[in-house]
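Notes for the one structure printed next.
Note that this complex is displayed minus one protein chain, with the remaining chains in position.
Let's look at chain A:
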Amino acid sequence: MNGAALLRLSGITKTYGVGQAAFQALKGIDLAITAGDFVAVMGPSGSGKSTTMNILGCLDTPTSGSYEFQGVHVEQLSRNERALLRRNFLGFVFQGFNLLARTTALENVELPLIYRGEPAASRHATARRALEQVGLQGWEHHTPAELSGGQQQRVAIARAIVTRPAVLLADEPTGNLDTATSREIMDLIGAFNREHGITVLMVTHESEMAAYAKRIIRFVDGRVDTDHRQGEAA
């Protein structure tokens, strides 16, 4: 294990709605994730796994509890500070790819670099290299509509890792893909974890995909149910 926690959630709750209609999606989550880990989060629908992921990704805010990112209390940060945290430390891969429509693969991958203010020349080179790393050399100028689902997810992965983030958050990255393509995508994500030391957090409900992870956390009803490392006894 490599030392202190990179991410730490303590007593996180999330409530949607108010009064009678209020629904508590998270009922007190305590979780610590170390740098370089590959964590799969599993659980039935409505168990709070995606909500937890969104809070970890600073896309959503918890109702109560504390979230430390490298020792920084994220719940005390402003909107802009959270945006900067996403910009500099986080990469996202979504189930629905979420690429910009009618925009070429290269321009999609360049986008995070533009927000980082990278000059054009190094931006193009970096984005091309990222597309190569996901096996899409030659597809730089194709728009999402011209790419298969697997290829679109590869573009999304290239966009997520192009900034060399500390953490890659993947919400059901293989949810829209067939099994063979899913395996390729998982191999790719696994490779970034092994070779570049990027910490990976992945939500999935497929055991086969979770098997790529080093650690599997199961959610039930807004709480952590089980949490074990691969190879250890469950």
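One rule holds for everything that comes next: a residue touches a chain if its C-beta (ideal position, glycine included) is under 8 Å from a C-beta of that chain, and two chains touch if they have at least 3 such contacts; residues count from 1.
Keep this in mind: contacts and distances are computed from a predicted model.
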| item | value |
| --- | --- |
| Listed names "Carbohydrate ABC transporter membrane protein 1 (CUT1 family)", "FeoA family protein", "Phenylacetic acid degradation protein" or "Putative ABC transport system permease protein", with the criterion being the UniProt name of the chain not displayed | "Putative ABC transport system permease protein" |
| Residue among A:Gly71, A:Gly117 or A:Gly138 touching the omitted chain | A:Gly117 |
| Touching residue (missing chain; options A:Thr34, A:Thr103 or A:Asn176) | A:Thr103 |
| From A:Phe38, A:Tyr67, A:Phe92 or A:Tyr212, residue that would touch the chain that is not displayed | A:Phe92 |
| On chain A, residues whose C-beta touches the chain left out of the figure | 54, 57-61, 79-80, 83-84, 86-88, 90-92, 94, 98-103, 107, 111-112, 114-117, 159 |
